[in-house]
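Okay, so here's the structure we're looking at.
Note that this complex is displayed minus one protein chain, with the remaining chains in position.
Read from first to last, the chains carry the letters A and B; within each, the first residue is number 1.
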Amino acid sequence: MSSEDSERGSQSDDGERSTADVVSDAVYDNRWRLFGVVATLLGFVFVAALLTDVPLTKLVDIEFWLGLPYGDVFTVGFAERALQAAMPIALAAIGGLYAEKSGVFNIGLEGFMIFGAVNAAAVSWILAGGSASQLDLWIALVATVLLGLIYTAVFAVLTIRYKADQIVAGLAVWFLGLGFGPFTAVVMWGGVSSPPLSSLDTVTVPVLAEIPVLGRLLFDANPLLWVTIAIVLASYVVLYRTRYGYWIQAAGENPEALDTAGVSVRRVRYAAVMFSGAVAALAGGMLSIGIGNGFTGTGTTMVDGRGWIAIVAYLFGNYNPILTALASLLFGAAQMLRIQLGTIGVDLPSSLLEQFPYVTVIVVLTLVGATRVPSAVGESYESEE
Amino acid sequence: MSSTDTTPAASDDASGDGTDAGGDDSLGRRALARLVDASIFERLGIAVASTLLALLIGLVVVAAAGYDPVLFIDNMVYGIFGTYSVADLFGTNNRLAQTLRPTVTFIITGVAVAIAFRAGVFNIGVQGQFVVGGFAAAATIVSIAGSLPGGAAGGAMVIVVATIAAIAAGGLYAMLPGILKAYAGANEIITTIMLNFVASGVVFWLLDAYFRPGGTFFVRTERFPEHVSFPQPIFEGTSFSVVGLAIALLTAGLVFWIMERTRFGYDLVTSGHQADAASYSGVDAKRTIVATMTFSGMVAGLAGAVYVIMVLSYFSDPATLPTFGFDAIAVSLLAANNPLGVIPAGLLFGGLESGGNFVNQSSDVPRQLIDGVVGLVVLFVAAPELFRMAGKRMDVGGDEQ
Partner (left out) sequence: MSGTDTDDAGAEGSSTTGEGSSYAAQLSGISKRFGDVVANDDVNLDLERGSVHALLGENGSGKTTLMNVLYGLYEQDEGTVRVDGQVRDFDSPRDAIDAGVGMIHQHFQLVEPMTVLQNVILGTEPTRGGLVDEDAARADVEEICERYGFDVDEELDTPVRELDLGAQQHVEIVKSLYRGAEILVLDEPTAVLTPQEVDGLFEVMAELTASGRSLIFITHKLGEAMEAADEITVLRDGHAVGTVSANAASREELAELMVGREVLFDADDRTTEPGDPVLTIEDLQVIGDRGRPTVRGVDCQIREGEILGVAGVEGNGQSELAESIVGLRSVADGTVTYEGTDITDASRRSLIQDGIAYIPEDRQSEGLVLDYDLERNALLGNQTVEPFVRRGVVDWDAVGDHAESIVEEYDVEPHDTGAMAESLSGGNQQKFVVGREFEHDPRAIVAAHPTRGVDIGSIEFIHDRLREMRDEGLAVLLVSSKLEEIQQLSDRIAVMYEGEFVDVVDPGAVTEQDLGLLMTGNELDDGSEPDSGTTHGNGGDDQ
């Protein structure tokens, strides 16, 4: 840490800051976040060592660490799976951060994702049964987004116009999803899960896909990956480069300042909340027909806490869409590490390894507990007339 | 611009040029304060209106999905009471037991939620604490029952030890997010939800690795010995016991007494109402958060013990357990977070549960509908303003605000 400190102290000669400075500042500002991830990893390694009878003394042995088959764990396939796992989290997180930036804590992301997942599956089933074409699937995804807009419009009216308690209403959305999601499935298919459905095909971009590693990750991929990347980049630009982004920030920080500047706080908040619902619905649809093959409604449904992880992802990403996407990637990788360890023969109980993302979330949240939440979140705003 | 005069309460505004309310309250506190900021009648009205509206929407959904709503109501009523006549209610019918059985768990978990919400702390982790508590009880029972004498006395002894273990486990498991919130500022909503997942996974692993009897396929403990169960003077053979109901009612009563009649309760409730006033009166805010979470988790752990002893008689994969801990949030909110109010609210949810199950068996209306209705209840309880405005529009709500 001390080397970073000293590096931080050295200012560049002219006003321009070098990339190295920017990076080192970012590292310094996020040192607790990084520390959290590393600490959680070490914790799991420790537990893993206990469970696999690896002598603990080996853990302090450099040779042991150097000798591990990293190449077998961190493969291109792993990166691919991690990207896929990260996509729905990132999308929902972008939605959540927009809503929260505007002053509405959309804690119902998980519920909106469940609705998205079941709606997408249902629409594709209505269109073409189990053998939907690629076009049918895209239509189903668009329909899912539109339905998501309608659902969140109701949520927005309740929280903004009727000043519903944002936290309780958000929990209610989750419960609604847990109930009506599987309910819809039973009505459609007679069970809480759908039969296998078709999903989007991988699209290979000629030539570009030939690029080593990156080509396979980015240009021989599920097209929703491009949609996700586009949404992440666009939401970054909108938030920090357009007047709407300014208004969203002001609505969440000091609505009065926005109001006295002649902009309707309500409208800004409606727009942001509805956007959050639309992308959360897309994230859900992505799970059921974009990547996966149908809807699963058992237990906590196939969404399985991704909406909650999304909330932590944007807190971890400090409300910055790009950092949020990277945080989602981290959580996606955490989810996929289990499979990867299995392939190299490390036989750890999967029920424990599955906890890695959740525990990471708790540790991260504890260490960044001081994340600055927009100051007006949770308060309904009434302009003075 | 309304032509009516400002209320006298506004007189203070004129005297202080800059008396803003110190915006130091946490998000949850403000929100909860608004929820409880209503007269008892208004609260009752909101609870009833929310439930009715939710049920009505449920019926509309039933009809829209192509089922017969009249048959649905008929099945629900029969499912809850097992009879259409009051005289038969306590006869040899088992359906009432089916209603009272989940009621017990709803009441205890509802009380657990109410404790936290009353103090302005959002414990969404009651489900996890319930799981951990239930597991602790089951693990205790299968570990010690064999080495203690059998019979009623031995059974009672095992039950007492197991219950204490469950209360301790639930309390400790809730204390963790309490500490993280008080001393590190980690949002308790998210940490408790994450801990729900973790509880489920870790308990599954423990069951799988250490408590699964050799050779069995299912991940569950062995069945408890016969003598480790609550006595059943009525409703024999139904996995409902009046002892369980008595524990639930006593818990609600005891927590009510603690809130109303003890310093701890006063400190806790005052923190939830007005954090600044609590600090002014000498309450240590951080310690109160930890104590509140622990207390809430202890009650959730108790719910787990009662559930496994009365209903399951073994412990299995937590993912297959009903989500009492989440429904409990609805129960508590419906009761305006009052431990005594949790009793009728728990009964209502017990009725919905058993009615829903019956509907599921006797018709093809999926029981998940009930979960959706629960969500609607919570949604409407969250927005009292909705009913206030509706009341005003219908000119029911008197002439004063």
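Simple rule for what comes next: contacts are C-beta pairs under 8 Å (C-beta built on N, C-alpha and C of every residue); 3 or more make two chains touch, one makes a residue touch a chain.
Every value quoted in this text rests on a predicted model; they were computed, and no experiment measured them.
The missing chain, though absent from the view, touches A, B when the full complex is examined. For the chain missing from the display, the contacting residue among A:Pro55, A:Gly71, A:Pro212 or A:Gly262 is A:Gly262, taking the whole complex into account. Annotation: of B:Asp267, B:Asp327 or B:Asp371, B:Asp267 touches the absent chain (contact as defined above).
The residue from B:Asn94, B:Ser239, B:Ser279 or B:Ser363 that touches the chain not shown here is B:Ser279. Note that of A:Leu97, A:Leu178, A:Val192 or A:Ala250, the residue touching the chain absent from this view is A:Ala250. Even with one chain removed from view, chain B keeps its contact list with that chain: residues 1, 5-22, 36-37, 260-264, 266-267, 270, 273-274, 276-277, 279-284. By the touch criterion stated above, the residues of chain A touching the omitted chain are 237, 241-243, 246-247, 249-250, 253-254, 256-263, 372, 375, 383-385.
Note that in this section only the chains that are shown with their structure count from here on.
By the touch criterion given at the top, residues 105, 107, 111, 158-159, 162-169, 171-183, 186-187, 192, 297, 299-300, 305, 308, 311-312, 315, 349, 351-352, 354-355, 358-359, 361-362, 365-367, 369-370, 373, 375, 377-379, 385 of chain A touch chain B in their complex. If you check the complex, the residues on chain B that touch chain A are 1, 23, 27-28, 30-32, 34-35, 61, 65-66, 122, 124, 180, 184-187, 189-191, 193-195, 197-198, 201-202, 204-205, 208-209, 319-320, 323, 326, 329-330, 333, 366, 368-376, 378-379, 381-383, 385-386, 389.
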